[in-house]
Structure formats: structure tokens, C-alpha cells
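Complex shown without one protein chain; remaining protein chains in place.
== chain A ==
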Amino acid sequence: MRVATDIGGTFTDLVYVDGEGNIGVAKSPTTPPNFEQGVIDVISKSEVDPQSIQTFIHGTTVIINALTERTGVTTGLITTAGFRDVLEIARGNRPDLFNLRYEKPEPFVERYLRQEVSERMNQLGEVVLPLDEERIKELVDYFKKENVDAIAVAYLHAYKNPAHEIRTVELIEKLWPEVAVTASHEVTKEWREYERTNTAVLNSYVKPIASSYINRLNGRLGELGTGELRYIMQSNGGTTTFEQAKQTPINMVESGPVAGIYGAAYLGEIIGEKNIIAFDIGGTTAKCSLIADGEVKVSTDYYIEKDEYNAGYPIKTPVVDIVEIGNGGGSIAWIDEGGALKVGPQSAGSVPGPVAYGQGGTEPTTTDANLLTGRLSAGNFDYDVDMGRVKEAIKEKVADRFGMEPEDGALGIIRIANSNMLNALKLISVRKGYDPRDFTLVAFGGGGSMHAPALAKELGVGKVVVPIASPVFSAWGMLMTDLRHDYIQTYIARVNGLDLKKFNNEWDELADTATAQFQEEKIAKENIRLLRFADMRYAGQEHTVKVPLVSGPITQESIQQLICDFHELHEKNYTFKIEDAETEIVNLHLTAFGSIEKPTLKKLETGVGSVTEALKENRPVYYEQEGWVDTDVYDRQKLGPDMTFNGPAIIEEQAAVTVIYPGQSALIDDYGNLIIETEVR
């Protein structure tokens, strides 16, 4: 039995797959601040026998919560002399250009806890000044006196030569074994000192929190007697062991959300779709990610709290590329001072929630609009819905302002919300040089399936897949993951005249590191898969393209291939190539997978029941083009393989609804996935 649990804002989800490939789900409330309790609760609610759990995979919001709520520990920072303020100066940028009262993000370490030591490497990794070891001893005493719980060490050019950082950590661990320490090169080996320093600081800041959480969870799982294979979901779309997660908790910052993206890619493999746009709508946000040719894109250009008003904080660890916007089911519709309708980013949240919840919410939300237009049914809410109040709120706050009927106001809210989401979907596809017509939209989360068919039509996507377990799809994705580690090493070199021996050595070292890591995690050699990429650019340019590299020793031939591929990818991403320009490597990127055994999914029985039996009701639904249309409503539970029907139609399941538009058609596949053909091609 393989079990995945995913902690969300309101619910902790569980999905399991047993030895025969049967899938089951459960949900239980999230239990802050003792999140492990919610995990134990949901296991018990699922009625899975804990002792039959061989593999346990977990996604958690503990790290991101500690960061955004500033509940990490007091952290000290040691830097190269002359550079303690790098953390505070940051990059000096101001996204909110015209706000002359811009507030710069405050560093996570106050100035008196940022201390300097005499040492220096140059850009070649040569020692310019030796490390002043005496000073480290003084600083340990100082940090003890100041009640520091964690220390970060970040020296210049440590990505090139980490010797001084390594020695510093050794000294600290000897003098003060209890304190949590992170050296910058342990979390990222890329250049740019501010980004690397901040990443090291944030890792230290949450390290004790992560340790204590994982230890508690591990203890509780031990008491239940679950198997020893326990993994945590990382931001790179793969898992790691509990032990490793305690060392670099910053790798878990997007633990939950990326699992859904990975799940979409995995599902694509099963159903034969290699090009996928994964699309997840929750209560407050919508997230999307593009998967081309089966590959989940990972980058280290990740920030927390960054938006058009705030510079945010960089975290230079590999994170699945996700675009997130402030539009979800709870997003509030409002009219701005110039009389234009806007939806989000403010959300009614779960308390008070949409007007429909009847919990005191007075502002109309996307959910309310979906209810008034018949997409959602009052009967499916956990609350007693007062339709009169929903209608009144939309009438008063939106429709009356434009002199229109409430349902037209509601449709306006849906259209504006869709427009916001469409822009996000275009951002990851059209604007990166991909044609959406080559892609399939996989929609999940509470609201994904409701909006996806309309968006697919707008975007020109021909097919929408609403997977089984779509409301808990992130947990489903976790079930399918392998262990994954990314090793990224800044390595600046012109490709012409590249020293092949040195280059191969560098790769071998990365591969050795990966193999050693997996050995510790008890992964057999034959289950290790290594993928190599070079981050490349035209000499003089800044932005890089990730170019895959063949396996095996690198020869002049493979280098020529690399250059060719680079030109092609550059043209795809940036619209042009310069064939005669010199190319340069910036980073080496090794992705290492350690595959663990997974059960194959079971195909569902065909010929059980009929579409007519799945029909729940017929109700009027208000569409953009057609107006009110009486629409058949189906119960997803009762839909089986090979059943087909045409839109307009509504499909209801627990915690999600799919809206199929007139002109679109739907099919249930062998695994229970709902496949919608949009009217585009």
C-alpha cells in the first residue's frame, strides 16, 4: 500500500493506491499548529490499515507557513568581511515604481546578527585571504549570548570554492553542536551572492521548525507501525527522505502545489499525452504550469512574497515553474473607482467565505457567480444556501452598476475571472513560444474543472482532462513520485575551446554526489536515472536556456550537438538565434531520479451502468453565448468507462463540478478520467 497525504489550508487530503491498483481518497480538517495530528486523523478516517502502509509520501505547508508567518527561529549570519549588508541592500530594485513610500522587504536577519569574518576567494575560486578561524570562535560566543538558534554562513564565490564555508561549519559544529547551521553552497551552487545568502538564511530560519515537525510526524507514524519508507515532497517535483528534508527544508517550500503538476505529467504518460498544461484552481489562487514533451520544467528563479508591488525574497533552489494568480473560487468581485469590474486578488477565504456559505460573507465571489448561473447547485454546498442573498449581492454590488440583470452581472464576474486566468495560461504557453493547440489541459483542484472547458476554447486547446480524484489531485500526484535531487553548479565557460577533460570530470563529480546521496537513501544503483542539462547563453547575454545533454562521456560530437540544440531552443524561447555568435555555459544541472516501486493503475470495469443512470437532474444554466439552456447534470461516481455524452452538461462530484459547453463532448476513459473534446479542432 502506498499512501500520500497533502496538507492544505483547510483540509488534509489522503490518496492511496493498494497492491491491486485500486485508488481511494479521504479528507480531514487541517489541524494547526500541530499539523501531524491532521495527518494521523486522515489516515484513521481513510480506514487504511496503518501496518499495511509500505510507502508514505507527504506534502506539507509547514515550511512556507513558517516563512510567510515569520515564525522561524532567531538566525545569525556570517559573511565575508565588507558584505554583511548584502542581505539588506538586496538588489536595490523597486517594483512599485511610482510608490515613493515603497517599503523594502525586511531582511530575515537583523543587522546586529549579521557578522563578518576576514576571508576571501576570487572569481576563480582562489584563496585571496585565509579564513580567520579565531573570529568564528568569537562569533559563536556572540551568537550564544544573543540567543540565536540557527546560523547561516555565506561567503563570496563559495559556489566556486566552498572550502572556507566548509571549515566554518566544521568549527561551529564542534563548538556548538546544538545550533542549526547552513552554508550557502549546501543549498545552492549558483553565483549571485544576495540570492545565495538569502537562500541559506531562510534554510537556517526554518531548519529547527522542520526538524521538530518531521520528528513528531515520524514518531506518530512509528507508533502506528507504518512501513519505513517515508518521503517528503520537494519543490522540484520529486521526493526526498525525512532525514534529508531536515537538512535542506528550504527545498520543501512548494511541497504541495508541485505534486499536482507532477501528477499531471504522470497522468499524461499513462493516457498518451506528452504536452500538457496543468491547471489548478483553489479557493484563493489559480496555478498553472506547462509540461512540454513530458518534461516538468524546473528552475531556480523562485521568490516568495514577490509581486508587482513587492521585491520579495529569492530562494535559489529548484522549483517547478508555476505561474500563480490571485483568482480562485473565493475571489471577490468589485468595481474600481473608474467603474471597471475586477475579480480578486482579495479573497473571501473560507471564513466568512462566499455569500453562498451564509457565514457572514457580503461580497460577491466567483463561487457566487457560478451558483447564480446554475453551474453550481445550492444542494451541493455544506451550508444552507440563501439564493436570494446571493442574487441580491451580485445585483447590488455588480449588476446594478451596469444597469443589467443579476445573471448578466454574474456572467461578467465569470468572464473577468476567466480573462485573468487566460492571461496566466498565455503567459506560460504562447508567450514562451508554445502553441496551445499542441497541448492538453489537465484541470484539477476545487475549481479547475469548472473553468477549464471555457478557457480551453478561448486558448485554442482541443482537449481537457479532468482526472479522477481531481479535487485531491496533488495527493494523487505524490503517490506517483520518485526520489529526485537536482544538482546545479555554476560553471562559466565558453563552449568553443571547452576543456573536455575538465568538463567530464565536473559531471562525474556531480554524478558521484548523486549516487552517494541515493546510497544513503537506500536506492539501488539500477534504479538511479541521471539527466544532464547545461544552462547556456550567447556570450555577453544574461538569460540562459536549459539544454539537455546526452548521457555518457562528452565528446566533440556531443558538444556540436549541444550547440545546435541551444540555437534551436534559444529561437523557440526568444524568437531568434545568432548562429555565428559565441555560446557560453553558465550552469551544469544534473537531475537525479531514484525510482521507487509503484503499483500500476487499474483499469475500471466497463459496461457497468449507463449514462442515463448517472443522470441526476436537468437544470437551467446560463452560458456566455447561448443564454439560459436546460442542462443535464450527471453524477461522476456513476459514470464508467466508454460512456460518452454531449454538452451542454454538468458533472458533479464531491468538492468539484465540471461544466461542459454546448458544442463540446465528453468521454470517460478506462481509468475514470473525464476527457472533454472542445469544439476547437
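Please note the rule applied: a contact is a pair of C-beta atoms (placed from the backbone, for glycine too) under 8 Å apart; a residue touches a chain by one contact, two chains touch by 3 or more; residues count from 1.
Just so we're on the same page, contacts and distances are computed from a predicted model.
Q: Assuming one chain is omitted from the figure, identify its UniProt name from "Protein NrdI", "SusC/RagA family TonB-linked outer membrane protein", "Hydantoinase B/oxoprolinase family protein" or "Autoinducer 2 import system permease protein LsrD".
A: "Hydantoinase B/oxoprolinase family protein"
Q: Among A:Y205, A:Y302, A:F518 or A:Y538, single out the residue that touches the unshown chain.
A: A:Y538
Q: Looking at the full complex, which residue from A:R167, A:R389 or A:R415 touches the chain that isn't shown here?
A: Considering the complete complex, A:R415 is the one touching the chain left out.
Q: Among A:P33, A:G338, A:G552 or A:G607, which one is in touch with the chain left out?
A: A:G338
Q: Among the options A:T10, A:N34 or A:Q123, which residue touches the chain absent from this view?
A: A:Q123
Q: Where does chain A touch the missing chain, residue by residue?
A: 82-86, 88-104, 110-112, 122-124, 128, 156-157, 159, 191-195, 309, 336-341, 402, 408, 411-412, 415-416, 419-420, 423, 426-427, 431, 457, 460, 492, 538, 540-543, 573-576, 578, 581, 680
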